[in-house]
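Pasting in a structure now, in structure tokens, and then I'll have a few things to ask.
With one protein chain held back, the other chains of the complex are shown just where they sit.
Let's turn to chain A:
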Amino acid sequence: MKLLTHNLLSSHVRGVGPRGFPLRLEATEVRVIPVEFNPDFVARMIPKVEWAALLEAADHLRLAEVPKGPTQGYEQDETFLRKMHHVLLEVEVVEGTLQCPESGRVFPITRGIPNMLLNEEETQT
């Protein structure tokens, strides 16, 4: 699971609503795989990123060199975009967990794939 994805996920346990974001990320196995750098795509993603959630997740994965926020004129800032490209797209959690901050419910990540299924009792009506 990439950090871009983590930034888009929220818990849907019954009753938590917006307090289900962001999910707390823990990882027991992480890998870094190179992905071709596409500055236009990365620049498009910047406005959609919730920075506090990203920084928290990156911190749990002990990543270094994570920008603290978008720079002025980031669309043309290649250094910034390359760092964001790495953080959002090249770091993958292979085994780990995502935890709902409100209910404590844990969603496992196995072989890089999160399992977000809940029982009927746990979900929103």
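By definition in this document, a contact is a pair of C-beta atoms (placed from the backbone, for glycine too) under 8 Å apart; a residue touches a chain by one contact, two chains touch by 3 or more; residues count from 1.
As a working rule, contacts and distances are computed from a predicted model.
Its UniProt record calls the unshown chain "tRNA (guanine(10)-N(2))-methyltransferase TRMT11", which is the correct pick from "tRNA (guanine(10)-N(2))-methyltransferase TRMT11", "Proteasome subunit beta", "Transcription initiation factor TFIID subunit 8" or "Exoribonuclease phosphorolytic domain-containing protein".
As for the chain not pictured, it touches chain A at residues 1-2, 4-5, 7-12, 18, 21-22, 35-36, 38, 40-41, 44, 48, 50, 89, 108, 110-121, 123-124.
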